[in-house]
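Notes follow the structure.
Every protein chain but one is kept in place in this view of the complex.
Entry: chain A
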Amino acid sequence: MREYRFERPGTVTEAVRRSGSDTAYLAGGTTLVDLMKLEVMTPGRVLDINRLPLRGLDATGGGLRIGALERMTDVAADPRVRLGYPMLSQALELSASGQLRNMASIGGNLLQRTRCGYFRDVSMPCNKRQPGSGCPAIRGENRMHAVLGTSDSCVATHPSDLAVALAALDARVQLQGRDGVRTVNLCDFYLLPADTPHLEHDLRPGELVTGVIVPRLDWAQRSIYLKIRDRQSYEFALSSAAVAIRREGDTIVEARVAVGGMGTRPWRLPAVERALAGRPATSNTYAAAATATVDGTRPLRHNAFKPELMQRTLIRALLELEQTR
């Protein structure tokens, strides 16, 4: 860890004004402090935003607005989330460990960095950490790496569970910067690595995530987040699926589908949604729709199983969702 200046701005405006290229915002610290210890991140200034008024979960007018500093544990336990958007509380509860969820914030969760072992090891090249230095993962140990959205410079998986569920829900991210506030679609907020994997988010200099908006979706009451992983707890996804279905009788009218553990960002699957819509809710439909997931996958040496696992995860999520009715 390098020496840094620790500051505690009193307002969001002040925080944004003080922020610069050498600055990191500190919320729960569950990613930042780890990466500072490893010297993967070496900010000269750390702005502690924990006292800023970015808390609160608001459900007035339909949908949800979640303050960026809300803790994962609290959001997962909120009855409005549990009942209205089960996939959100499930995604949160299947993340990390109880201790981490007590500390980690919603904004920080969306901004958490990849778990790629080469990114986290400063003795190794990494285009994300050190642009142009190379990507050892492409030919290295890449069992956990992405098969969607990868490029020749980066194959790192996006690690968030929450972001997958939010992607399925068309969530939007609220930002405040020096030029004011703006809102971006969560799916657009995450950038593909292309040849600039160090640029991960649509964030302007100094911009701070202030909240997340989940648009009203009444039929998200019937939704699921399924996470498949080697270890039963405290482990990132090999594969995950966030699924919501609106049915009329035995017919699927509308579907929302996103997957995790697969992409360089949370991955929405509109082709699968289209393949489900208008079809009977049967396992044949699910299996047929799931085949649409493998379009465009780019498997590596150790993760060639992932496209198959993605299909199976999706089918299982659809079947389990059916059983919750």
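Keep in mind that, in the parts below, contacts are C-beta pairs under 8 Å (C-beta built on N, C-alpha and C of every residue); 3 or more make two chains touch, one makes a residue touch a chain; residues count from 1.
Please note the rule applied: contacts and distances are computed from a predicted model.
Missing chain, UniProt name from the options "Acetolactate synthase small subunit", "ABC-type multidrug transport system, ATPase component", "PTS fructose transporter subunit IIA" or "Xanthine dehydrogenase YagR molybdenum-binding subunit": "Xanthine dehydrogenase YagR molybdenum-binding subunit".
Which of A:R8, A:R55, A:R115 or A:R298 touches the hidden chain is settled by the complete complex: it is A:R115. When the omitted chain is restored, the residue from A:R17, A:R143, A:R178 or A:R216 that touches it is A:R143. Screening A:I228, A:V253, A:A271 or A:A288 for touch with the missing chain picks out A:I228.
One chain of the complex is left out; on chain A, the residues touching it are 1-3, 39, 115, 117, 120-121, 123-124, 140-141, 143, 228-235, 238-239, 305, 308-309, 312-313, 315-316, 319.
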